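Note that this complex is displayed minus one protein chain, with the remaining chains in position.
Up next, chain A:
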Amino acid sequence: MGIRFILMVNKQGQTRLAQYYEYLTLEERRALEGEIVRKCLARNEQQCSFVEHRNYKIVYRRYASLFFLVGVDNDENELAILEFIHLLVETMDCHFGNVCELDIMFHLEKAHFMLEEMVMNGCIVETSKTNILQPIQLMEKSS
């Protein structure tokens, strides 16, 4: 399945966006987020951007105050996921212009729409920024 979840969490450990590609209950999500955020936040910049957690591998990347965490299966290409995160940030940057944490908070649904275009069933299905953003721009125009 590849990607199991995508999280955006800030430096204080507050969730800014959460998308799971398998169903977890509210309690399971809460526990999982707490554990992995604690694990990732404790690491320094020199260390790998990959952390094993239970049967997930977490690939994470920090942008300013915001951490992007992607939980993947064990046989996923970690470097590619790391770059997928960057692609996601670039895409959001393209849309919002100098994207910051607040943009994602104010436009939570749009951030989700972008993810919906990029990832389906836990697989990366679209990586062209134009293709990702076009439906969102069309939608904005129509409403």
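The criterion applied here is as follows: a contact is a pair of C-beta atoms (placed from the backbone, for glycine too) under 8 Å apart; a residue touches a chain by one contact, two chains touch by 3 or more; residues count from 1.
Keep this in mind: contacts and distances are computed from a predicted model.
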If you look up the hidden chain in UniProt, what protein name do you find among "Serine palmitoyltransferase 1", "DIS3-like exonuclease 1", "Cell cycle control protein" or "AP-4 complex subunit epsilon"?
"AP-4 complex subunit epsilon"
Absent-chain interface residues of chain A come out as 1, 10-15, 17-19, 23, 26, 29-30, 33, 43, 45-52, 54, 62-66, 77-80, 82-84, 86-87, 89-90, 92-94, 96-102, 105-109, 112-113, 116, 120-121, 123-131, 135, 138-140, 142-143
